[in-house]
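Data first, discussion second: the structure below is written as structure tokens.
Here the complex is missing a single protein chain, while all its other protein chains stay put.
For reference, chains read A, B, C and D in written order, and residue numbers begin at 1 within each chain.
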Amino acid sequence: MSPLATEPAHVATPGGVLLVLAVMLPVVAVLLMLALGPRWTRRIALATLAIGLLVTIAILAELLRTGEALTYVVGGWQPPLGIALRADGTSVAMLAMTALVIAATGCFGYAQQQLDPATSHGRAPTSFWILLMAVWSALNAIFVGEDLFNLYVALELLTFAAVPLVCLDGRAETMAAALRYLMFALLGSLLYLLGTALIYGSFGTLDISLLSQASAEGPVFPVALALMIAGLLAKAALFPLHLWLPPAHAGAPASASAVLSALVIKAPFFLILRLVLDVAPPQSAAFAGQFLAVLGAASILFCSVMALRQARLKLMIAYSTVAQIGYLFIVFPLASGSETLPPWGTIAWTGGALQLISHALAKAAMFLAAGAIAEAYGHDRISDLGGFGRALPISAAAFGLAGLSLMGIPPSGGFVAKCLLLTAAVIGGHPWLAATILAGGLLAGSYVFRVVDRALATPAIPLAPRKPIPRRLELAALVLAVAAVLLGLVPLQPFAFLQIGRPDSLTAVAP
Amino acid sequence: MSLLLDLALVAWLLALALYVTSARGDRDAIVAFIAFGLLLGLGWTRIAALDVALTEAAIGGGVTGMLLLRAEAHLRKRKPGGPSKGVVGKAVTAVACVMVTVGLMLVVLAFPSPAPTLAPAAAAALPATGLGNPVTAVLLAYRALDTLLEKVVLILALIGVWSLAPDGLWGGAPRLRPALVPEPLAYLAQMLPPFGVLIAVYMCWVGADAPGGTFQAGTVLAAMWLLVMLAGLSPEPETRGKALRLTLIAGPALFVAIGFLGFAMAGGFLSYPESIAKPLIVGIEAALTLSIAATLGLLVAGPAQMASGR
Amino acid sequence: MAATEAFTLVFVGAGAVLFLAGTLGLLRFPDTLSRLHALSKADNLGLGLVVVGLLPQCESVTGALKLVCVWLLAQLSAATASQLIAGAVYRRKPGP
Amino acid sequence: MNAAGLLLAAAILVPLIMAAACMSPGIRRHAPLLLAFAPIPALIAALFSPEGSFVLFPAPFRMTLLLDRPGAILLGGAALLWSAAGAFAAAYMGRKPATIRFAIWWLLTLAGSLGVFVVGDVVSFYLVYTLASLAAYGLIVHEQTASAHRAGVVYVVLALFSEAFLLLAFVMLAASHPDANPLIRDVVATLPASLLRNGIAALLILGFGLKMGLVPLHIWLPLAHPAAPMPASSVLSGVVVKAGVIGLIRFLPFEAGLPIWGSVLIAVGVVTAYYGVAIGVTQTRAKTILAYSTVSQMGLLAVLLGVGLDNADPAGTMFVAYYAVHHTLVKGALFLAVGILAATGGARLRPALLLTAILALSLGGMPLTSGALAKLATKPLLGYGILGDVMSLAGAGSTLLMLHFIVTVARDARQNPDMSAPPGQVLPWLVVAAASLIIPWSLYPAIAGESVQGLFQVEALWKLLWPMAVGWLAMLIVSRLPGLRGAVPEGDIVVLAKAGGAALDRLLLGVQQADAALRRWPVAGLGLLIIAALLAGTLMLGA
Partner (left out) sequence: MSVAALGPATLFGLCGAALAGIGLFVVITHSGLLRRIVGFNILGAGIFLVFGAVARRGAGAGFGGDPVPQALVITGIVVAFSATALAVALLQRLFDLTGRETLEAAQEHSPRSEA
């Protein structure tokens, strides 16, 4: 370990300050909201959304301008003693996705609260804004974190922000869902923490880039990684560890569900990705990747069927989330790379990243559309929604477009992602994965179709909303859905942008 | 001799933990857990971690125990839950847990020797912070970002707890004071707090150079505050109260502010200029102690149960 | 030196015996109030003896003061706790 | 980008722009009027764009358009039918709010179904193919009846399967190609040498066969065509099924040939041709009979494609396109005829019936009609062996089926009061009917390579007349069998799905129970430990 101490593992880049801002800005907002009270909460939130978007854009611009990862060493204390923040291309893509979804969700939340001005300074709206900011901060911290323990704290921050979001409306079943979520997430966190302890015990550092250069001997490293990955799997709700997700994501208010389903479960996946690709020795990573892919495939098939069987719209979307998460895990064997080609140079890596982002956009759009529907009709029983497309054309369109992306129908980000994954499966000789991808697409088509069919139906008695829904409430969903579709226009080649700052990115060539 | 003591301590810890799995009632389990926490604090001193020992005793035995006992009292009228029925499932789980334990033990035994350590690095950097207690240096300088985020976690947990209040009561005050305050409790609440505050101030102050520090001090303060509220000597604060909220955020806000000032003074976020590092850190610690005390106290007090006065 | 050590040995030993007796009482006495009696007796007196026994071992006056403080605080809280428990028992079962 | 290229682009874009324009309320009100004009750019492109026109849209759109002769023939016929059926629809659907929705689906389907004839790269093909597939759902369920709904569900499920098969096939095709989105002709050239060629060919035939309605993947046709409104059935049966035909033309390697898969196509085609007739004659509804006739005709096309593939004969695709355009126009006109006849009575019934009969018998190959030309033109391809006779006999089957159809529509129209269909409907019908006669005549010399004089020789007439005679005879026998009518339900083997449905339900219930069990806390907790242990094991394996 020690030879590395002589030569700093991280050299701060000028743009690194932006990473601190990305993490701390929402924290400042949380503190301000708490200090100034409910009357100011929403104004602070909207201002933070605007500034945060600007910061994200600045990070993106800086990354593109310099063509290398942004790095910051907090307090000037070099790892392993201190903590570094680092954003490579993939991280920045995550940051941008997060900012977009959070902003859209914020707009939806704002519009929804305007429907009922009497309670807009009440418990649920005020808590929502504070928690939303905390989620944002936690996500940013996770996407730029380099230190395993710092990531643990960020993960816990994320959990504590996400759990109260689930039970914001105060119904008993959402309390149960939140409690189940909290408990299982805690179990996951503790396993992760245990792994961290073991890693520190054998390497004396928690810095990811230092660990990636460490040579692993003996059983400690595999056991530690296994514990951490298993803990993160529990938080990512991969089948068969999805017990908490459907009730939690279906029970939460729509805007919260959108953030939870689109972003929150991506954070643990992102960390698994980093652990497998950056920390684990390549040989071990290959075997573990196979195992994760089996779970991912099971998740796709099993939970798609479950989504198909749901009577309630939000439960259906929630199960679909578990299924779609499965696609991310089948990336591991597909992006195994080779001597000349690192994993992040493969088309499967691009496909996986696109799947992650397009799912985030599409799923947020779906939940927001479902929120508008529930707002209009007071329920979300799919069978009783016949003809909702007439009253809520924008929501129906948003749902349909988002559905295209989930199904993998062109032109959409989901299509390009699945196309790339399928190609990787065919080239790499993984017929079962190819079959799974296709079957998942079919099942997704079926469950999306069930809803679209209801939207287009014209029942004898037209379905009248209980209150008028303003257009701006529906617009956020449409914007996200259109963004998911527009992603389909990105080039089919590996996204060079995603490889910025990855090790050896110079040797990465397009296949 | 000391090995014998260690072995006895470990045996007690394991016995209490096993008792928690098998105790009939939750209260018995919680009492066992409080004893467990105190013993664990003793255990931490055996492995030369005095700061942790103080924290563990204050938290594991103290505040967590109080929280759990209050919850148990709240849930008194329920049907007993108990372990799940399936014997086979339990047996399988037991086997799995034993395997996990054995695996972990093997890993613990397989740690590399000599052990990797950052102690020399921490010691070498200590002069730059002006501190004498390396744990405080890690918490407030080397890994200050962790500590800062952890404070946000604490505040967020509080916001989560508050958000659980029924809509009508939100912004109101939690209820700690029992219907009838026992005479001795009131007496204790008058006697103890001056000592407690003294100890807290002392702990916070020496934390820079000796075991102790902001979190331990904050916990003691919180305990004193809770005691006073329990005895009905001071009313429970309304969660909407401005002063309360300012106290809550004072520490983290100062932390963040000094962190950002670091850009101007020392060329980076959360870096302290070497000459005034120690006063800055002690200042942050003092503010944090207040905030932590308020946060911990309110976390134990729970969500609002009385409607706002206004 | 030997005298102080002997002093310490005697007093701490006596304290330990009291603790043992108190623990026995806690385990063997029939009802809550008598158990409480045994426990608080042993606690107060035993801890007092131990503290007194340790005083000569202190290297500084502050150390000795700390020990005394520990005893005083323990007294205070033990007495309060005993009162509270007794009160609770009394309220639950009115009458003898 | 040249003018021809712009025209091709307009063929796809104009309908899409019209659909988008329907978002504006002012345009939306007149949406039905757009339908007749939306295909006009495509029609002009088919007529005037030179063969081999090529246009490339650079990234990020990555679309290549390309018109070859088979494509132009099919595009022209399809655009004509779309235009006429659009005019028909404007008159037929009336000015109800639902009509606007119908118009939007119509425009989307139109863009997709015309697009498949002109796109040249793999991804764009998949895109427009999908557009046509999915948008057609809106046309099928438009009436919102229970049967329409059922047909829609069956259609969507099969369409999704088709998409899945094709996606895999395309990915396998393009996998070996350096370009991420290669031209179809480039990847098809590599197909015969590909290691995956059997898998690709099987998937292509499955995917496109589903769309064409080859047995046993035909079940959506007899369900969807009767359920859709009249003009929609017309384009579904006339054009949308041709997406499968053009797909096979584009993606199968006719230059190099794939003998095994050619034989498979021939076998499937023969079975389909006969099966469509056999089931069709038991049907009682005119539109269902027409749907089964389409199934049968698609079988004939499959045989032609199979022969082409077998012989490695790229010219065969020309014959296929010729036959297909004949079928497009005739079948389109016939569906419109059903609509006209339902609204016609009294004195005007007779001429209408007569024209309908001519059109119908054209499918059986009545001399002087387009059917006769198509059959004669494709004869050389089939050869004069047993296959030729089998196909001639299938022509007899077509005649039988069409006679059954004529009897059925005549019976249905007998009770009509004295009325006449509005001119807005009659005129488009007449246009399509006329086109179905004129276009094949005008194309015949170019396709068959001989002048039309040859058609009047006795030998040629005999070739056409004996199957017709056999068909008449068969009709005489069939009409004496009263038990036959309604013997087989619409969608025939979809009934089998009921039996499978119970098993599927059990499976789904099993999944639900497994989910409930796995989501119990102790099970999930134990699962977490087991997963951690397995992960540790796999990680140690590699260490």
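The rule we apply is simple: a contact is a pair of C-beta atoms (placed from the backbone, for glycine too) under 8 Å apart; a residue touches a chain by one contact, two chains touch by 3 or more.
Keep in mind that what you see is a predicted model, and the values were worked out from it rather than measured.
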>> For the chain that was dropped from the view, give me its touching partners among the shown chains.
In response: A, B, D
> Touching the left-out chain: which of B:35, B:49 or B:244?
Replying inline: B:49
> Who touches the missing chain here, B:137, B:192, B:224 or B:284?
Replying inline: B:137
> Which residue from A:62, A:156 or A:453 sits in contact with the chain not drawn here?
Replying inline: A:156
> So which bits of chain D touch the chain we can't see?
Replying inline: 512, 515-516, 519-522, 525-526, 529
> Mind pulling the chain B residues that touch the left-out chain?
Replying inline: 2-3, 6-7, 10, 13-14, 17-18, 20-21, 26, 29-30, 33, 36-37, 40, 43-44, 46-49, 51-52, 55-56, 59-60, 63-64, 67-68, 70-72, 74-75, 78-84, 89-90, 93-94, 97-98, 100-101, 104-105, 107-109, 111, 115-120, 122-124, 134-135, 137-139, 142-143, 146-147, 150, 153-154, 156-158, 160-161, 164, 213, 215, 296, 299-300, 302-303
> Please identify, in ascending order, the residues of chain A that touch the omitted chain?
Replying inline: 81, 149, 152-153, 156, 159-160, 163-164, 167, 171-173, 175-180, 182-183, 186-187, 189-190, 193-194, 196-198, 200-201, 204, 246-247, 306, 309-312, 315, 379-381
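Keep this in mind: only the chains that are shown with their structure count from here on.
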> Counting C-beta pairs in contact, does B-D beat A-D or the other way around?
Replying inline: A-D
> How many angstrom lie between the CA centroids of chain B and chain C, rounded to a whole number?
Replying inline: 28
>> Based only on mean CA positions, could you tell me how far chain A sits from chain B in angstrom?
In response: 31
>> Touching at least two other chains at once: which residues of chain C meet that condition?
In response: none
>> Touching at least two other chains at once: which residues of chain A meet that condition?
In response: 219, 223
> Any idea which chain B residues touch chain D in the complex?
Replying inline: 84, 86, 89, 92-93, 96-97, 99-100, 103
> What does chain C use to touch chain B in their complex?
Replying inline: 69, 73, 76-77, 79-80, 83-84, 87
> Okay, in this complex, where on chain B does chain C touch?
Replying inline: 182-185, 187-188, 191-192, 195
